[in-house]
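Below are the structure tokens for one structure; questions will follow.
As you look at this complex, bear in mind that one protein chain is not there, while each of the others sits in place.
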Amino acid sequence: MNGESFLFTVFALATCLGAIAVVFSQTVVRMAFWLVISLGSTAALFFLAKADFVGAAQLLIYVGGTLVLLVFGVMLTASGPYLKIITSPGEIIMGSCVGLLFLFVVFASLDGVKWREPSVAAMATGNPVVATGNTLRPIGLSFLGSRPDQDLISDGDDLTPGYLLPFEIVSVHLLVVLIGAAYLARAKRRPVGSG
Amino acid sequence: MTADLNSYLFVGAVLFVCGVVCMATKRNGIGVLMGVELVLNGANVNFVAFARYTDLGLDGQVFSLFVIVLAAAEAAVALAIALNFYNNHLTIDVDRANKLKG
Partner (left out) sequence: MMFAAQSIADFFQGFGGWQYVIAAVIHAVLLVHVFAVSPFAFIWLERKVSGRIQDRLGPTRVGGLFGWLQSLADGIKLVQKEDLCPTAADSMLFRSAPYIVCVSSFAAFMVLPFSHGWVAVAADCGLFIILAILSLEVFGIIMAGYSSGSKWSLFGGMREAAQMVSYEIPLAICALVPVIAAGSLNLGEVGGMQRGWFTNWFLFHDPFTFIAFFVYFVVATASCKRAPFDLAEAESELVGGFHTEYSGMRWSFFFMGEYASMFAVCAIASVLFLGGWNTGLAPIDDALYAARHASLDGTSSAAAMGYLANVIGAGVFAAKASFGVFVQVWLRWTLPRLRIDQVMTTCLKYLVPISCFLFLGATLWPLILVTGMGRTTWTSPIGDRAAEGLQETRDGSAEVSAVTVPSIEIGLLVPAASSLDLEGDVQ
């Protein structure tokens, strides 16, 4: 077993066990804790898969931003210490059975897939740009509309289009979300009992 | 367990299924939100794995970046909705959101 496989096994186990613990924890802050373990290990998997920028974005936006926001939400919506809204055991058992079946179906279909031949050949080396792991600049260029990773390996004269338009749409979308969320979350508490 | 395409896909599948079960069984609104995050991460693992182990190039990584950004936006809006719900009902139990039930 080489180093990469060892690290992969460790982080994959942490990811999966964290996710399972999220399902079976009852207090919401413990769920958040396990979610941090799971998502942090996912970021480590991204680093292993030579996606440095995505892994760092995962850590910064998900774990450092979104989850802190979620815990903040937990604190704002807790009516007592260690808020517990218990799911009944029957529902958990039923949910896990359905989940296991679903997992089995997904695993079986994954096992059965024959990836097309060029991909199998590329699996050993991967894309030359992506294989180095320093994808920061290629990603930045692809947001500006040019694709060095595709254009360098293709033989033809055609240039591959990048992601300028989706990038702009996402930035406008974020602005809209910012304003919308601020509008929705304004404090306008109604008197107790009217709701 | 070796680090190849299928291993990553299996991890993604586990994350996805856990997220779905979490969404289905949790009664806490924020717990449901965490389920959504797990599902999105399962998809992200798949994207990154395909970027690494096939000749797709950067497509997978760029897609997963979009997913992360949109997930952050989704969390902000969903949290605002949850806060609003709490302000109106003084609870975050999603089973209590049954006003429109006939």
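Letters A and B mark the chains in the order given here, with residues in each chain numbered from 1 onward.
The rule is short, and it goes like this: a contact is a pair of C-beta atoms (placed from the backbone, for glycine too) under 8 Å apart; a residue touches a chain by one contact, two chains touch by 3 or more.
Quick caveat: nothing in here was measured; it's all calculated off a predicted structure.
Novice: Using the touch definition given at the top, which of the shown chains does the missing chain touch?
Specialist: Counted over the whole complex, the chain not pictured touches A.
Novice: Can you work out which residue in A:Gly18, A:Gly40 or A:Gly162 touches the chain that's missing from view?
Specialist: A:Gly40
Novice: Name, in rising order, the residues on chain A that touch the hidden chain in the full complex.
Specialist: The missing chain touches chain A at positions 27, 29-30, 33, 36, 40, 52-53, 55-57, 59-60, 63-65, 67-69, 71-72, 75, 81-82, 129, 133-138, 141, 148, 152.
Here is the rule we use: only the chains that are shown with their structure count from here on.
Novice: Using Cα averages as centroids, what's the distance between chain A and chain B in whole Å?
Specialist: Going by mean C-alpha positions, chain A sits 7 Å from chain B.
Novice: Inside the complex, what are the residues of chain A that reach chain B?
Specialist: Residues in contact with chain B: 1, 4-5, 7-9, 12, 15-16, 19-20, 22-23, 28, 31-32, 35, 38-39, 42, 45-46, 48-51, 53-54, 57-58, 61-62, 65-66, 69-70, 73-74, 76-77, 79, 83, 85-87, 91-92, 95-96, 98-99, 102-103, 106-107, 110-111, 115, 118-119, 122-123, 126-127, 129-131, 135, 138-139, 142-143, 147, 149-150, 153, 163, 166, 170, 173-174, 177-178, 180-182, 184-185, 187-190, 192, 195.
Novice: Which of the residues in chain B come into contact with chain A in the complex?
Specialist: That would be residues 1-11, 13-22, 24-31, 33-35, 37-38, 41, 44-45, 48-49, 51-58, 61-62, 64-66, 68-73, 75-77, 79-84, 86-93 of chain B.
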